[in-house]
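Each remark here refers to the structure printed beneath this line.
A protein chain is absent from this complex, but the other protein chains hold their places.
Which chain is which? They are A and B, in the order written, and residues in each are numbered from 1.
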Amino acid sequence: MSTSITHQRLAELVGGQLSQGDPEGLVTGLNSISEAGPGDVTFLGNDRYLGALRDTRATAVLVAPDFAESLENIALIRVDNPTLAFSSVIRHFGPPKREFHPGVHPTAVVSNSARFDPERVSIGPCAVIEDDVVIGDGTIIHAGVFIGHGSRLGSDCILHANCTVKDRTQMGDRVVIHSGSAIGTDGFGYEFIKGHHQKIEQVGIVQIDDDVEIGSCTTIDRARFGRTWIGKGTKIDNLVQIAHNVVIGQHSVIVSQVGISGSTKIGNYVTIAGQVGIAGHLEIGNQVTLLAKTGVTKSILEPGAYTGFPARPLMEGRRMLSAPAKIPEMLERIKTLEKKLAELEKKEQAPV
Amino acid sequence: MSTSITHQRLAELVGGQLSQGDPEGLVTGLNSISEAGPGDVTFLGNDRYLGALRDTRATAVLVAPDFAESLENIALIRVDNPTLAFSSVIRHFGPPKREFHPGVHPTAVVSNSARFDPERVSIGPCAVIEDDVVIGDGTIIHAGVFIGHGSRLGSDCILHANCTVKDRTQMGDRVVIHSGSAIGTDGFGYEFIKGHHQKIEQVGIVQIDDDVEIGSCTTIDRARFGRTWIGKGTKIDNLVQIAHNVVIGQHSVIVSQVGISGSTKIGNYVTIAGQVGIAGHLEIGNQVTLLAKTGVTKSILEPGAYTGFPARPLMEGRRMLSAPAKIPEMLERIKTLEKKLAELEKKEQAPV
Partner (left out) sequence: MSTSITHQRLAELVGGQLSQGDPEGLVTGLNSISEAGPGDVTFLGNDRYLGALRDTRATAVLVAPDFAESLENIALIRVDNPTLAFSSVIRHFGPPKREFHPGVHPTAVVSNSARFDPERVSIGPCAVIEDDVVIGDGTIIHAGVFIGHGSRLGSDCILHANCTVKDRTQMGDRVVIHSGSAIGTDGFGYEFIKGHHQKIEQVGIVQIDDDVEIGSCTTIDRARFGRTWIGKGTKIDNLVQIAHNVVIGQHSVIVSQVGISGSTKIGNYVTIAGQVGIAGHLEIGNQVTLLAKTGVTKSILEPGAYTGFPARPLMEGRRMLSAPAKIPEMLERIKTLEKKLAELEKKEQAPV
């Protein structure tokens, strides 16, 4: 994946300034700071990597406008957001976008009652589309995908190989679902009757609004009734569990291995870090951030960051997590106090 | 999904009493308290929702017999178990159950040595059934399901789209497995020899007894030898890990993202909440409940609830989780004690 470009043209490509290095020097590829070699351009997206940058073998690097280090033998391109700017570098050197191939693969199994324009939709090998499914233009359904009866997919969605969408799921436009995920499966609902767990029917649906992306092997259960609802622009990582009747607002971010229990409501612009667990029937307000591994047992309505189990505001939660470290020293001080006090008491009893 | 019904007939349908509202008033649909609109019936399954109930736009609500709130402009139907009773409402308004379509889809790949009655079994598109598989009557195998050689499925099982059942798995009747799950994959067993992890063959099986339901993207590994065994009536949620040679008793409930390590034995009527982890070679007795995120490192034989990491009986475990909050105040008190004591000591040394 290589199309060489000069430092000068690279600076123009990313909308930055070449502040050091030969304008005619050639860049032939790209890589991370530590994996880059001669000819590669890299970027400093995180000061953590300053040390690594000093040792990089890269030929050029994108840095922030206020980058103050002095580095030798490397072309410096200053740009507002090096991480984002690097996307255009990736587009330049990266693999060509695969063009869209409309049509239905002969091995796909598509119901006659499914409605879509076969010249504007792409359905891959061994995909299965059940009755009354509606698919918008520009949507790509890859190999082995299952779409249950009565589901509606908007335009320009991408369903990656071997994901499963159960019946009556409703999707907006530009929804992306990655491989292995299961959307619209039954919620986990039982009533305990005479020593048996009797299944409570789950007849609701999953609704996924525009611009939602869902990672791989993530599970989103259908509502018991009504809907499990993922709001516009929300991004969900891999191996996330979203239980029945959960409602997630808009533009929230849910990182890998998070579990959200039934009927919990998550607001807008919420960030939930990895392995967080949230109990059922709670509310998480707008702009709340939950740090990794947090366990939430009560509703959180105040915006801000929270951590720990049970969850507490960031500073308090951090103290809680580190407090036990103080205990050995506290025990020492208590012992000393007890000794001294005993001596004082002895003196007291002693006749003057 | 709407077939209107009067308040009176609805009360009869759920076996309850209409204690407020016009018997001839019409209900045209159903929804949750917060999502319900005019014409909808809802239910109060959890007092958490009393507040929401006061603001609901629902036309009717199922409540417990002892419901004491006074609500206006809503029909009240009193019934013993509103949550459960609502199931018959769902059956009334919900989508029609899809009828059973027996037969083998032409794109399914079925071994000649597989044994089942093609007029009593349903096998979907692109499903793969290997040699010597036995399938009971009334069982439905959906699209893209894989059943490995020598597996036996009982009657009236449902295997949802794109789940995988490896060779020699044994299933009872009415077993349900949801999409994306992998049953009977190799256990995670290696011996470390000369700097390499050498695979220990996993030649055992998975046995799943009657009435077990397994969620989506859940993994149950085959035994090293003998069997990994899920007892009758046990229900398992999504994204659960059950390692090789684990034995789970009857009518237990295992919530999402739980991990159970190799050879651990779980009893009957056990409840394991979300994100719990249990170490290997342990025993969890009957009627034990493990709260969310609990980490179990020792066997637990006493019935009752446990929480924390390491796991402790509920009250003790809760104290453990909250105890660190007391530390700042304890430090203050220790400091004060030290100051006062120092003063006392000074006085002591002072000449009388």
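Methods note: a contact is a pair of C-beta atoms (placed from the backbone, for glycine too) under 8 Å apart; a residue touches a chain by one contact, two chains touch by 3 or more.
On a predicted model such as this, the values are computed, not experimentally measured, just so you know.
Chemist: Among B:122, B:261 or B:307, which residue is in touch with the absent chain?
Modeler: Once the missing chain is taken into account, the touching residue is B:261.
Chemist: Hey, which of B:164, B:250 or B:268 is the one touching the hidden chain?
Modeler: Looking across B:164, B:250 or B:268, the contact with the absent chain belongs to B:164.
Chemist: Given the contact definition stated above, which residue among B:65, B:103 or B:310 touches the chain not shown here?
Modeler: The missing chain is touched by B:310.
Chemist: Would you mind spotting which of B:46, B:88, B:107 or B:286 touches the chain that isn't drawn?
Modeler: Considering all chains, including the one not shown, the answer is B:107.
Chemist: Considering the complete complex, identify which of A:81, A:198 or A:286 is in touch with the unshown chain.
Modeler: A:81
Chemist: List the residues of chain A that touch the chain left out of this view.
Modeler: Counting over the whole complex, chain A touches the hidden chain at residues 1, 30-32, 35, 46, 48, 81, 83-84, 86-87, 90-91, 94-95, 98, 105, 107, 124-126, 142-144, 160-162, 178-180, 211, 213, 215-217, 233, 235, 237-239, 251, 253, 255-257, 269, 274-275, 292-293, 321-322, 324-325, 327-328, 330-331, 334, 337-338, 341, 344-345, 348, 352.
Chemist: Against the chain that's been left off, what residues of chain B make contact? List them.
Modeler: Residues 107, 109, 126, 128, 144, 146, 148-149, 162, 164, 166, 168, 180-182, 185-186, 188, 190-191, 193, 195-201, 203, 217-219, 221, 224-227, 239, 241, 243, 245, 257, 259, 261, 263, 275, 277, 279, 281, 295, 297, 309-310, 319-321, 323-324, 326-327, 330, 333-334, 337, 340-341, 344, 347, 352 of chain B touch the chain that is not shown.
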